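Apart from one protein chain that is not included, each protein chain of the complex appears where it belongs.
And then chain A:
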Amino acid sequence: MTNERILVVDDEPQIQRFLKPALKAAGYDVVEAATGGEALKAVATAAPDLVILDLGLPDMDGKEVITSLRGWTQIPIIILSARERESEKIAALDLGADDYIEKPFGIGELTARIRNALRHRERAEAAPATLVTDGLVIDTVRRLVSRNGEAIRLTPKEYDLLTLLARHAGRVVTHKTLLTSVWGPAHGEDLHYLRVFIGQLRQKIEREPTRPAVVRTEPGVGYRLVVEGD
């Protein structure tokens, strides 16, 4: 089996300098690009399996790169971003990026995100019907949610929320995506709905609702359904 290929787009040479050997050692092939233009070209020619993208690029905005890519490919995109650019990060996720990681980060965290994104790509092709995490079983074919064999009764909205998170298991789903797909496009800003329903959902599915292990909060961005093994 050939190694999966990762395109690293960052204009800081020192970031490239440590990412390349690290990712190589983790078992990936690495392609580098320093600008948005190079990145778009590299995706077309080098056929990478995943893109790591810094949002601040010298020639164009990272968000433009996402928009261009999403025009023709569903390749997983992980964003590198600084904490103070939170709004940019959310915008990038809403534009179709799969995940984000904040600088500075440890290599373990990055490789976990990479694995997750790559696995999801396979799953999207295979469309698994059942997801098991932390003892919780989500069966989307029979529309059943259970823990230790005991069925958990969810309202339709709670079920929609949970399955949406499960479809993106391991990846962050932004508030806006959750709101617009569960409540409809008119409710993109109604954050308080989400708070209430996530709270109710946690009461039902978490072992300890005050210390959620299945549905984790990504502050200011959205929620993430944790996958076993991460």
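Rule of thumb we're sticking to: a residue touches a chain if its C-beta (ideal position, glycine included) is under 8 Å from a C-beta of that chain, and two chains touch if they have at least 3 such contacts; residues count from 1.
Going forward, contacts and distances are computed from a predicted model.
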Hidden subunit of the complex - UniProt protein name among "Cell division transport system permease protein", "Molecular chaperone HscC", "Multifunctional fusion protein" or "histidine kinase": "histidine kinase"
Positions on chain A where the hidden chain makes contact: 12, 14-15, 17-19, 21-22, 24-26, 56, 58, 82-84, 103-108, 110
